[in-house]
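First the structure, in the form of structure tokens, and then the observations on it.
Note that one protein chain is taken out, while the other chains of the complex remain in position.
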Amino acid sequence: MNKIYLDNNATTAVKKEVLDAMLPYFCEQFGNPSSVHWAGRMVSGAIEKAREQVADLMNCSPAEVIFLSCGSEGDNHAIKGTAEALKHKGNHIITTAVEHPAVLETCAALEKDGFEVTYLKVDKDGMLDLQDLESAITDKTILISVMWANNEMGNIYPIKEIGEIAKKHKVRFHTDAVQAAGKIPLDVRDANVDIAVISGHKIGAPKGVAAMYLKRGTKIGRFMHGGHQERNRRAGTHNVPGIVGLGVACELARTHLEENYSYVRKLRDKLEQGILSSIPEVKLNGHPNPDMRLPNTLNVSFNYIEGESLLLFFDMKGIAASSGSACTSGSLEPSHVMGAMGVEIVLAHSSTRFSLGADNTEEEIDFVLQELPPIVQRLREMSPLYNRTDPAPLTCDECRMVTITVPH
Amino acid sequence: MNKIYLDNNATTAVKKEVLDAMLPYFCEQFGNPSSVHWAGRMVSGAIEKAREQVADLMNCSPAEVIFLSCGSEGDNHAIKGTAEALKHKGNHIITTAVEHPAVLETCAALEKDGFEVTYLKVDKDGMLDLQDLESAITDKTILISVMWANNEMGNIYPIKEIGEIAKKHKVRFHTDAVQAAGKIPLDVRDANVDIAVISGHKIGAPKGVAAMYLKRGTKIGRFMHGGHQERNRRAGTHNVPGIVGLGVACELARTHLEENYSYVRKLRDKLEQGILSSIPEVKLNGHPNPDMRLPNTLNVSFNYIEGESLLLFFDMKGIAASSGSACTSGSLEPSHVMGAMGVEIVLAHSSTRFSLGADNTEEEIDFVLQELPPIVQRLREMSPLYNRTDPAPLTCDECRMVTITVPH
Amino acid sequence: MYTDKVMDHFSNPRNVGEIENANGVGEVGNASCGDIMKIYLQVEDNIIKDVKFKTFGCGAAIATSSMVTEMAIGKTIEEALILTNQAVAEALDGLPPAKMHCSNLAADALHEAIKDYKEKHSA
Partner (left out) sequence: MYTDKVMDHFSNPRNVGEIENANGVGEVGNASCGDIMKIYLQVEDNIIKDVKFKTFGCGAAIATSSMVTEMAIGKTIEEALILTNQAVAEALDGLPPAKMHCSNLAADALHEAIKDYKEKHSA
């Protein structure tokens, strides 16, 4: 059976060039870059080269790049570190209701410590109102945190405009660029961003490595206390092969950006139009204008069908996708992103994300478009909600009760 | 030129079997273990197998193992997470003056937040007084954090006895087992430990992966907020190849423990006796009884010579070692471990650590023993402290001023 | 994560559908949790002659629904009433811990349908 991977927003395969570049750093050039001797010297140059490659992707200076272990660490570091460094100035943070849990749960943790957090609402297309954002700013606001692009429905946020607002009001601006990296251009200088986070495994580098852009002069508390790595900004022995891999992946992402954008975009548009035209009662989630979404992301709700079942039936055909249903979200509620857009509960449980990569082919999309309709139909036939006349029971006290802390 | 790596406490080469086990998880089995589809299922079994392998090394249950990115993260998580979970019970933490910066700086950060920390003194051999420890416990004490073995001079601490004291007083006990793992047996159950941390790159797994033993039922705050990985205890996409590598390295460490202990110990003892008998004015740092130190670690001070110079001259002969001198410690002061043992300042700057591994050979030790004496003699001839009659100027206001926060 | 038996019942669910003139119908769960199970019964002489189900839910929800129909057919309603969710899960060689709560309600749905049958036929 052919395997068709359409879950690149969850994670990507390591690119061959990336793995090749990493290989010498496991068994041969295995030194600790902090060491004085040959084994350390051998690898410290490799780290600095990777730093340049990462800086080039984001358009910053290598000295503004800090290596970390994952995107979640970057978001934790950016937000908690800012809270610590700027708590004398204020205790107010502005973010959005559609951020990744790495941002939302970190903000929720700070709320327990006396910080106040504004979670900006989004409209039914998942977009922000910039006037809302600007009027949320008070003289206690120390941070605006808005993701560059959303992982679930792919919406791209107006980072440059937000950067201007932040600059005008002299508020620090952090953006979770984990999903934007490699898919659309990231120019942190042009966008007036102070902190941006990217994660290796979303762009063909391995899992376990990430990077943060920290604008020169930005004061930030430490998140990982300990050794003096990364000029005292992060403890822990450098993950040398991972960092080398991240560097190469950033370089590949930068040099192939336009080409990949149009290639992947064409396949995604085909999939989108194909699904919407061949299957009834499908709702597109996210911005209806495909220019406003990441070129690789399509999120649709197949009404009447719970997401995990769909995924498992797709999987029997070798098709890998993901869902915002409660069963796959790790919590007991469906995706907070669907909730924030006001997607009704059944459609939220039915939401399915296809996220493409440059390895996908047109034949794969054709195959998916051929296999999907009968699967959807079969599951609908099985659903007590399909062709129902009486209203379905909607609320559940129990699951509200055990719900976890992600705010909506 | 032959390369002789005697810096295994800094980091180790990845073992061939470990890399081989990891390789399929970069480009082929690259899925996110949280995913429902084939790509996720393919790897979630691998994670659980690694969890068992790690559990077997520490003698705990797989459900008590949490995967992390580095040893520093483990120490941060253990200490900050305990502080958060138990702050209603008290604000007192007991640790030692010879811990790794990942523990010391984390404790120092908590001091700023109102916690009180007792840094237990060590004697001139680097050992603790267990009566001191016991009498430091108050009804506000929520955590005892004592490393299983020290990275700089290799002293092994009486973890089982400390575990008994902790149990008797119902105080949680965390041990940084980063240096002990793979070198001496670790039985967390027998030793009554509540939290233990190990790091991959010290035992032949790659950099960027680590694990924490968290005794069943131990309440702990999150350190990395975000997704629901590791049963809600750590956010961030799993570093699958790293975790697989850590599992294999733990299995190898467990099965070869005794054999490696005696092999490495024999080489280390030879190096130790060779240096002490052939070079005058050398001080052994750490416990004089070699049974009380890790089998692979030797720390000596070559009086009158600054450590970095020594390392660089060793390096010209291909010999990789490390030093506690200020120049290599990342701070402006020499090693806090030497300071805690009362080693005088020049000897602290002169301290040199040789840390062996099972890859070292007797010929390498012979070579080192032949090359060392002339290097030491040459640098002594260059030193204004050697054969000096008037006292050397000792204090420096400037470097005291810029000194960083590691407590002594 | 699922056992082979779960995957078998999920991918080839038995007794899917409605019974047009069912003499007992039960529904449990709700859309908010993402699981709704509806069971249709044909009872004759106190014996369950036919059962069909419709389910909105995850793999476990569909598999337990399918399994409960197989287990119920041919049983007296007294026998069917002592069938538990736990027994259904065991018949599937177990379910992942996270699924034991919300998605393992098929026996409850069966009991609801029997209750409905009894109410309609006690008059």
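Each chain gets a letter, A, B and C, in the order it is written, and its residues are counted from 1.
Going forward, a residue touches a chain if its C-beta (ideal position, glycine included) is under 8 Å from a C-beta of that chain, and two chains touch if they have at least 3 such contacts.
Model, not experiment: these values are computed from the prediction.
Across B:E17, B:E134 or B:E308, the residue that sits in touch with the chain not pictured is B:E308.
Residue-wise, the contact with the chain that is not shown comes from B:C327, picked out of B:L23, B:L257, B:C327 or B:L369. Among the residues A:R41, A:K89 or A:K121, only A:R41 touches the chain that is left out of the figure. Counting the whole complex, the residues of chain B in touch with the unshown chain are 304-309, 312-313, 316, 325-327, 332, 334, 345-346, 349, 381-385, 392-396, 398-400.
Everything below uses one rule, namely that only the chains that are shown with their structure count from here on.
With centres defined as mean CA coordinates, chain C is found 39 Å away from chain A. The mean-CA centres of chain B and chain C are about 56 angstrom from one another, to the nearest whole unit. Averaged Cα coordinates give chain A a centre that lies 34 Å from the centre of chain B.
In chain A, the positions touching at least two other chains are 308, 312.
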